[in-house]
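For this depiction, one protein chain was excluded, whereas all remaining protein chains were kept in their positions.
So, chain A:
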Amino acid sequence: MRKGLSPFNIVSLVMGFSFLYLPILLLVLFSFNESKLVTVWGGFSTKWYGEMIRNEGLMDAAWMTLKIAVVSSTFATILGTIAGLVMVRFGSFRGRLLFSGMIYAPLVMPEVITGLSLLLMFVAISLDRGFLTITIAHITFSMCYVAVVVQSRMVTFDQSIEEAALDLGCPPMRTFFTVTLPIIMPAVVSGWLLSFTLSLDDLVIASFTSGPGSTTLPMKIYSSVRLGVTPEINAISTILVGLVTVGVLVASYVSRRQTLIRQRDERLAAAEAT
């Protein structure tokens, strides 16, 4: 069945992947550059990683970003999960389409507009811009991603499992925490990871809603690049790329392993039965 690799296939593969990864590869490569000039190779060195750690501004921004990402993705996950559940559970009611549309709308809304409208609101209620406003803004836009992920999981959820719990004497609230939540946990976790990543690399909305003393890493990187790219930026970017890569690899490995184990178990059970 397996077709040999034709020259056409090889060329397409190489071109596709270089298109995707060449820029990132260059960035990683130059983060180990001895020279201060970004485009001239001056030999291998890890000094920029040290410089990066000593750069307080950069480290503060990284810390701030991390805090915002953790807090906002946690809240977004809670709210998004509730929204996702409700959308599936309420069945049909007048205006359902409008409601579901309104949950999805922020997915396609231009970020500039989301950012601007949030800024206007914060000004209107005279909320001091800083950590709090960025976090609120991030919750707002990442919540709908969680809702979508959870909702798609809930569609295939066998509701009689919850009914079974009720039937066995478990009140609704406890049923949610002991039965529903553990079962949909993978969706909730991937929703959390998704909103964490979204918050981590958001530049536009953060720029609108940040105030003095609350600069996030993407903002910091963007502003330093305007003064010229330094190898330090390459270094921190490389670390970000590394983190994301490791995260994705681990996640796919774990889920792949789970599927394989599950399939094996099911085969065994079926074989035993006969």
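Annotations
Rule of thumb we're sticking to: a residue touches a chain if its C-beta (ideal position, glycine included) is under 8 Å from a C-beta of that chain, and two chains touch if they have at least 3 such contacts; residues count from 1.
One rule holds for everything that comes next: contacts and distances are computed from a predicted model.
This complex has a chain not shown, and the name its UniProt record holds, of "Thioredoxin reductase", "histidine kinase", "Spermidine/putrescine import ATP-binding protein PotA" or "Amino acid/amide ABC transporter membrane protein 1, HAAT family", is "Spermidine/putrescine import ATP-binding protein PotA". For the chain missing from the display, the contacting residue among A:M121, A:V179 or A:L193 is A:V179, taking the whole complex into account. Considering the full assembly, A:P171 is the residue among A:P7, A:P110 or A:P171 that touches the omitted chain. When the omitted chain is restored, the residue from A:V40, A:A105 or A:I161 that touches it is A:I161. On the side of chain A, touch with the chain left out of the figure occurs at residues 158, 160-161, 163-172, 174, 179, 182-183, 262, 265-266, 268-270, 272-273.
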